[in-house]
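The following block contains the structure, expressed as structure tokens.
Apart from one protein chain that is not included, each protein chain of the complex appears where it belongs.
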Amino acid sequence: MRSHVISTKNAVKTIDPLVVKNLKVWFPIKSGVIQKTIGHVKAVDGVSFSVKKNETLGVVGESGSGKTTLARAILRLVKPTAGEVRFDGINIPKANRQQMKTLRQKVQIIFQDPYASLDPRQTVSSLLREAMHIHGVVKSKSEATEKSLKLLRKVGLDEEHLYRFPHEFSGGQRQRIAVARALVANAEFLILDEPTSFLDVSVQASVLNLLKDLQKDLNLTYMFITHNLAVVHHMSNRVAVMYLGKIVELADKNTIYRNPKHPYTFQLMAAIPVPNPEAKKKEILLEGDVPSPINIPLGCRFHPRCKYAKEKCRKVEPNLVEKDGHFVACHSEIDFSAEMRTGESADG
Amino acid sequence: MSDKRNAKDTVLEIKNLKVNFHTYRGEVKALNGVDLKLCCKEVLALVGESGCGKSVTVQTLIGLLPENASVLEGEIILDGDNLINKTKEEMRILRTHDLAIVFQDPMTFLNPVLTIGTQLEEVVTMDKDLLVEAIAIEKPKQKLDFTDLIKMDDSATEPKNLKISRRETKRIAKRLCAAILSLVKLPDQERILKQYPFELSGGMRQRAMIAMALARRPSIFIADEITTALDVTIQAQILHLLKELRDKIDASTLMITHDLSVAAETADRIAVMYGGNVVEVASSVVLFRRPFHPYAQMLLKAIPNIENPTSRLEAIPGTVPEMIDPPPGCRFHPRCKYAMDACTKKRPRLKEVEKGHEVACYLY
Partner (left out) sequence: MQKDSEVRRGEWEARLADIKYMIHLFRKNPLVMTGTIISLFFIIVALLANFIVDPRLATTEGYTGGSYPFERKYMWSANHPIVWGPDIALHDGPEFFYLGTDGWGRDLLSMIILALPVDLYNAFIIVVVAALLGTTLGALAGYAGGIFDEAVLRITDVFFAFPGLVLALVFASMFGRSIETLQFAIILVWWPPYVRLMRGQVLSEKEKPYVEALKALGAGHLRVLFRHVMLNAIYPILVQATMDLGGVILTFSALMFLGFSPSKSLPELGNLAADGYNAIFSAPWVILFSGLTMLIISLAFNLVGDGLRDVLDPRLRR
């Protein structure tokens, strides 16, 4: 069953739990009386990557970069237009009912908005019990309650929280409930879709710590989607940068933060506000807005905002090329490491 | 308005402000004696987590508290007047002239069926003085510079009763609008003035909102989480704009944010709020270098830092207090590792520990 994963072109030495190959999610734009398709929103437009066991892959991008659609396509919440998503060798878009049942237990997602991702009319106890019931992991009501309590304690909540409605909890607590629900069955892979972007910093810290602890205790693999580069730096082993539906750079965390190769990554890094007023930051401003994913620029999709754009960039779309585990999709090989380092030394 | 203000002068002072909300579950003691001073031409960031009272402070300041709120105590002094005692109508006039505010979501404050130009013209034509002055300094075939007009605001105190014809008003308003848009670095002003809000991107909309606020030549500019809904790169552009504007506009800026990094990038001074109190005020450099209040210290440790990463973040133990039944004394004491007997009894008031560095804590 797994042999065909190994035999693919970009030979994967150990079997990675998640392998995504040339995934495309296009949403048709329909118009007129007969609902003719007049174009596509290319939310995800040919994305390939793999996630290694027990690692955290950070996915960074601005709104409209397609990072959330990517997560939804992996979970088959939207139908991919093309490409494959293999989890433990099973192609998720084509999996049958039985395979999907096990996949849904193993692959789980935590959503961004803890205020909306829980059914407002369900108590914690009943929502956890329902999840267990769907996965068929418990037999009796009391067993479910016992297991719910164990889960709640694991995520830092308590018995007293069992019979409350979501609106009685703070954002951080709700996110903990969502984590507990994701873990009712034997989850192995968690997609964290901006899990802390609605939370305050002090709460964010505790949720991030919880996620780190759980990863260690339960051998979880994470895909951490966020627009917050500091958080992704804190959480991830490797980081993928997305721009307009494509991965433009993917590398080890330290490499990508110290030695970014793609101009977009570099400018994104420069735009992060630093919690240090004395940092002498270079004013590198990325001009303009993200183009709409309906009219993606020809050639390299970043070229209209790129200062280093050459003639070739306007015509040919660069491929994601690997060099020592550092994937970059850029024609010009620019070394930003010097500039990143001067930025660092200035901070002392 | 007084003559040339000194940089050290206090423009706005909030003294011991206490605000309660009446709800089904009881009295929500949202503000528990807020003390805050806004100096002339500075950028003061009011930083705190959700529920700390920063938005209630702003609502009270601009006189837009919800129906179920009541001010128990305290004063808000602007130009010698106590804003608490003003009527709704007086507050409305104040909001159109002296207090300009920009909110997080520009789409809710822009009228979706009117063009940016129409909405901006409306603001501009309300201020007759502005029109008169614009005509006075206007030079043909040369773009108007709005910064000149801002500078004039202080000196022009004598009432002008000049009549301007409607056509003249229309013409000068158009030029003014373009001038204001170029102040906030919006390119291609003629086209943008003809566009509707939905045709602009989030960053441009926020610039248009800033333009509308500045067009009134306010003495206090309130930026309420203006970059929260924006992407990092767009946020960087807006913060950059704010930094550029601070010398050009003749206003003191009160910036509300939950993001310490944003405050660090733009503010001169930072006031940290917790549980309805300002717990620490210092210049941003000092606050980040040596925070005094235990809450501020822990808050800084809770932010993931790219420059010196740690494997674990230090979360603040416990939860934000219930404002219906808040802990007595210092509202932070249940979560504070330095809590003493005194902390549980009486609320510490802000005290100047070093020059320009105030802390509300019994440790100092």
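Letters A and B mark the chains in the order given here, with residues in each chain numbered from 1 onward.
FYI, contacts are C-beta pairs under 8 Å (C-beta built on N, C-alpha and C of every residue); 3 or more make two chains touch, one makes a residue touch a chain.
Quantities reported herein were computed from a predicted structural model and do not represent experimental measurements.
Asker: Which listed residue (A:Ile92, A:Leu118, A:Val138 or A:Cys330) would be found touching the missing chain in the intact complex?
Answerer: Within the whole complex, the residue contacting the unshown chain is A:Leu118.
Asker: Using the document's definition of touch, tell me which of A:Val44, A:Val85 or A:Ala131 contacts the absent chain.
Answerer: Within the whole complex, the residue contacting the unshown chain is A:Ala131.
Asker: Going by the contact rule already stated, which one of A:Ile109, A:Met269 or A:Cys306 would touch the omitted chain in the full complex?
Answerer: Residue touching the absent chain, from the options given: A:Ile109.
Asker: Of A:Met100, A:Leu218 or A:Leu298, which sits in contact with the chain we cannot see?
Answerer: Of these options, the touching residue for the absent chain is A:Met100.
Asker: Taking the entire complex into account, which one of A:Lys36, A:Lys94 or A:Lys141 touches the absent chain?
Answerer: A:Lys141
Asker: Just checking the interface: what residues of chain A touch the absent partner chain?
Answerer: Counting only chain A, the missing chain is touched by 72, 75, 77, 100-101, 104-105, 108-109, 111-113, 115-123, 125-126, 130-131, 134-135, 140-142, 145-146, 149, 162-165, 167, 178, 181.
Simple rule for what comes next: only the chains that are shown with their structure count from here on.
Asker: Can you check how far apart chain A and chain B are, centre to centre, with Cα atoms defining each centre and the answer in Å?
Answerer: Taking the mean C-alpha position of each chain, the two centres sit 34 Å apart.
Asker: Considering the complex alone, what residue numbers of chain A touch chain B?
Answerer: Touch residues, chain A against chain B: 62-63, 170-173, 200-206, 208-209, 212, 227-231, 233-234, 257, 267-268, 270-279, 281, 283, 285-287, 289-290, 344, 347.
Asker: So in the complex, which bits of chain B are touching chain A?
Answerer: Listed in rising order, the residues are 49-50, 201, 203-204, 231-237, 239-240, 258-262, 264-265, 267, 284-285, 288-289, 298-300, 302-307, 309, 312-316, 319-320.
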